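Mind looking over this structure? Questions follow.
Shown here: the complex without one of its protein chains, the others still in place.
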Amino acid sequence: MMSQEKLREIKENARPLLDERLKVEDKTEVRDGNIVLKGDYYKKQVRIALRNCEIILPESIEEYIALDGYSALGKMLFEMTPEDVVNTMIESNLRGRGGAGFPAGRKWLEAFKYDADQKYIICNADEGDPGAYMDRSILEGDPHSVLEGMAIAGYAIGANQGFIYVRAEYPLAVKRLQAAIKQAKEYGVLGNNIFGTDFSFDIELRLGAGAFVCGEGTALMESIEGKRGMPRVKIHRTAHRGLWQKPTVINNVETLANIPVIFQRGAKWFRGIGTEKSPGTKVFALVGKVKESGLVEVPMGTSLREIVFDIGGGVADGKAAKAVQTGGPSGGCIPVELFDTPVDFESLAKIGSIMGSGGMVVMDETDCMVDIARFFLEFSVDESCGKCVPCREGTKRMLELLEKITGGNGEEEDIARMESLAVTISTGSLCGLGQTAPNPVTSTLHYFRDEYEAHIRDKTCPAGHCQALLEYYITEDCIGCTKCARSCPVSCISGKVKERHVIDTDACIKCGNCMEVCPVGAVILR
Amino acid sequence: MEFKFDMEKNKDKVEEFRVFIDENRDRPGVLMPVLQEAQGKFGFLPEPVLELISQDLRIPLADIYGVATFYSQFTFIPKGEHNISVCLGTACYVKGAEKVLAEIEKVLGIKSGGTTPDLKFSITPTRCIGACGLAPVVNIDDDIHGKLKVEDIKGIIDKYR
Partner (left out) sequence: MVKLTINGIDYEVERDKTVLQVCNDIGIDIPTLCHDERLEPYAACRMCLVEIEGAKNLQTSCSTKVREGMVVHTHNDKVMDARRDVLDLLLSNHPIDCLTCEKSGQCKLQDYAYEYGVREGTYVGEMRNKPIDDSNHFYTYDPDKCILCGLCVRVCDELQNTNAIGFEDRGFGTIVATPFDQGLGNSACVSCGNCVSVCPVGALMPKYDTKFRLWETKKVRTTCSYCGVGCQMDLLVKGDKVVGVEPAFDTFNNGLLCVKGKFGYKFINHGDRLKTPLIKKDGEFVEASWDEAYKLIISKIEDTKAKYGADALAGLSSARCTNEENYMFQKFMRAAIGTNNVDHCARL
């Protein structure tokens, strides 16, 4: 059986072994008493949720314990009442890292107060935003921090059963979690009578099956219950009637990974990091056209500029930055002029985007913002559950309007059409997926309206991306070999032998044959 | 094209599958794990297997069919011996995943989501697999192929033939 003494003993034995291994590997250093990863990329980062990632061996519970793992849980079972735990969470003001930023402590309080014979904790590991992989990294790199966070939440609200709903697309995370749950039970930090107390808490893994909407809390519960993942009617709070109609707290992976540290170091410490309304740090998956892509954990309130340029090294291939997309299909595109915006829940909402789960996709001058909006709408259309009319029918119509515009058939009134449709979808949809689905369109319409207008009025794509709006053009590199003219199925290329050829763009059907056959690369798209 | 499922030829697998159902029938919300097991074991969800699940778990077939068609992981046609998942996440998209997918379709002569008639290859468009640093990315079975160029595709696929 596990006890606090025994935990200390394991820690004392494991720590020197860990230090020894890290010394040999030489990729870490000690900063302010914490082991951190070496290198410029990590200098500006403050890693709380990712504190152990790439430092400890994820398969080893001893190494997790060596860095104070399970000490918070062990201590609180003897020294804190569930109510104290809830109060500490409220005091820390840790806000949900899954996207919406609802204070975790308030969720816990609702479930804590509600009397029931059975309560549940769910870890939402259905990370689905394209371009985001923070949760996957935590599950793969430090699974025990999530398990400990769940056990703490279970103790706080009086739940003895937890579920982790994890994407089936993350096989390694599933494997690591299975191993971690097994180990934790063997060590007596999970299962029956944890630390010899009468608190018991078990965790079961449930796999998703490829439905983005299951990241929505009530759809996720439907899915665990073995049904179609369609969001529920919000007539009851999930903290009162959630999974199988029992009080349920659902927290995201990153939120849970923060929890053990908050209890090790205290709510006050946590609130000292980040901003007043958004304390702590946030992990971002910095991807796209950035030089150094990877996971970045920074205090809330850090500016986009610092993240993209100081940590990410700016845009790759010497191109100019154009925008950053945050929040995935629910978020918006933030133009480079607003890169000094501090990243926190309120500031991002103010400029038409959202924090989201932490995807941060950098776009450069060659990215067409209309096409990016189209890409996200296509995603939302594919992932709509089909239950409510505005999302099922509305997102489809929005996508069709965007396809019309990127296809070169846009009409002047299409913009107004999209704007009014966006209002219907966002105010009238049943769940968060629908309510936020128009965001990529509204934000790009707001900041990059000129690009839409160029597509519609001038039938051009300023970024040179939308195929239908591009023209084939023969440059002065042409050697007059006539191959292109001979391969053109509609005979729209003219020119004499050994002279530069010309394409009649009105007659061109854009088949691309000329470009393929040109021996000197003189045919370009522009 | 139609892929028929022969219960008789798959007798052993079906028997193993029934054991799985039996061992798990008391787990609440067991339908999803059961369907996942079936998808894993048979490579797709054959109609007779869904009927069997309906009888064994006493869940109406219409409900099971509704669940099976809701989640994109479940399919009613078999997957090929090698499954090619093309990541269509944002990072891959901006780095040309569409062209990569088109090339794979061209090389195999099937559309995305399909299986070659010889049951050798399937193409599965996939949401972000979280390997954005390697964009554009294609997974063939468990192998990750990153930073792909269109001209590499044919050579890579040929290695699996």
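The chains carry the letters A and B, assigned in the order they are written, with residues numbered from 1 in each.
Quick note on the criterion: a residue touches a chain if its C-beta (ideal position, glycine included) is under 8 Å from a C-beta of that chain, and two chains touch if they have at least 3 such contacts.
This one's a predicted model, so the numbers in the text were calculated from it and none came from an experiment.
Of the options A:Asp19, A:Glu225 or A:Asp382, the residue whose C-beta touches the omitted chain is A:Asp382. The chain not shown here is touched by just one of A:Gly69, A:Gly226, A:Gly394 or A:Gly410, and that residue is A:Gly394. Residue positions on subunit A in contact with the hidden chain: 211, 228, 233-235, 381-390, 392-397, 400, 420-421, 423-424, 426-430, 435, in rising order. The missing chain lies against subunit B, touching residues 47, 50, 60-66, 69-70.
FYI, only the chains that are shown with their structure count from here on.
Look at where the CA atoms of subunit A average out and do the same for subunit B: the two points lie 24 Å apart. Contacts from subunit B toward subunit A in the complex involve residues 28-33, 35-36, 59, 63, 66-67, 70-74, 88-91, 93-94, 126-133, 135. The residues of subunit A lying in touch with subunit B in their complex are 127-133, 136-137, 168-170, 206-212, 223-230, 244, 285, 287-289, 293-294, 325, 328, 359, 361, 363, 367, 372, 375, 385.
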